[in-house]
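Yeah, one chain of the complex is gone here, protein chain that is, but the others are all in their spots.
The block that comes next holds chain A.
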């Protein structure tokens, strides 16, 4: 298919662009296969480059022959184009609609993007499971790498390489996979070096209504327990939901078959409930005229912060089992690809200092989200403005990022990255020139040959010039476990995401700049003092030498 077929009118003059914080500007609108471009020809500052894949929804309306297209982006921005001429406007609108909803992944921009920067390190090879395993292998010999999923035959949503208990062979893993939802047998998610306790994750057990059991499954998870120790099973669904799942062949671990495990049910919402929540929240944040009661009412009704609190609470619980109770944990919900990953990854943020560094956080996203098979392409297909309401769309990853932001706010010095880093990840998960977030799992990515055909986000981010934008100037390595407060008074609306386009952050940005200046100045002074000190010491020794006989 040629993009040209979709572009009925590639170019319209005298289009007026309205967008947040800038005065309206008139210019020429151009459509390309992947971008919507507006250039004013006055100066280059006024140009709009918008990826079609960033467009969530469009509205059009007409007053006489003047058409208006309102473009609602996946990053929640809303821009407006006034286009003279009804035909041009209709053509542009239908082209945008077609181009922003391309069926085939291989037509997406990452497959066409040619980077204008020098690749220092290929991000596709930055985070290999083998490297991760090496980090553990110095501390423990109880685990091994398994290649049982090499051809993605055992579990289509797992990567080819997983970490499992050493005592369990691949044959047993195949049997366990048959007993777990989507073939997602329990694998190692996190090893707590301090006490050897682990977090594992999986899909729900397929017990069904007649209470099926699987000896290998029981053996596998028991293999992770030390003698005489108990573990915790954290089911991210309420007991009620978990019980209902049995009717569809799913279920949860029966006490009788897992006597060494104590099961705890939490209830983290899924799918459309989360999507609805996001839609309501963004709607509330976009309205400038709400009075206080209406704003607070809408904020409450969106339930967004309730979801944040649920997720954080469950993550704290998991972390507490590990660090305080000295007990290992197995976490799952239904598929084990959404709430499960929110919990396992946030627990690591709390427990593991490395995951609070830039590199470590990237590794965490690579391991716990991309390789662990969070279906990014489905979940991030649409954002807050779409009306299609597909069952599989949900802001699961955004909720995770929001939770990280909440912890970052409570421990502003313990993270190597800043808020911009999180915002950048949100943007790229929904629309990007990079291939990283394409596909729903490693198997799909492999088939798409993303490594050969697209650029990794990490190749771009991990260059010094980019990293400097995402580095937290206040960072000081903190090797402790960090326990966030989950009280409603301690949780806040993430303004950097949700009010980003509703109000100017000029004064806040300037204050941030000033803070950076103070820190930079401090470093400068420290360095200068050190140099002078050395100089003085040298002079003194010289003098001393001269004077001593």
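We adopt the following convention: a residue touches a chain if its C-beta (ideal position, glycine included) is under 8 Å from a C-beta of that chain, and two chains touch if they have at least 3 such contacts; residues count from 1.
Methods note: contacts and distances are computed from a predicted model.
Student: Which name from "DNA 5'-3' helicase", "Myotubularin-related protein 6 isoform X1", "Serine/threonine-protein phosphatase 2A 56 kDa regulatory subunit" or "60S ribosomal protein L35" does UniProt give the chain that's left off?
Tutor: Going by its UniProt entry, the chain not pictured is "Myotubularin-related protein 6 isoform X1".
Student: Per the definition of touch given earlier, which of A:125, A:194 or A:533 contacts the omitted chain?
Tutor: A:533
Student: Please pick, from A:119, A:139, A:153 or A:511, the residue that touches the omitted chain in the full complex.
Tutor: A:511
Student: Can you work out which residue in A:35, A:144, A:262 or A:463 touches the chain that's missing from view?
Tutor: Residue touching the chain left out of view: A:262.
Student: Touching the missing chain, which residues of chain A?
Tutor: The list for chain A reads 232, 262, 264-265, 284-285, 288, 290-297, 299-300, 303, 305-306, 308-309, 313, 316-317, 320-321, 324-325, 409-414, 474, 476, 478, 480-483, 485-493, 499, 502-504, 507-508, 510-511, 514-515, 518-519, 521-522, 525-526, 528-529, 532-533, 535-537, 539-541, 543-544, 547-548.
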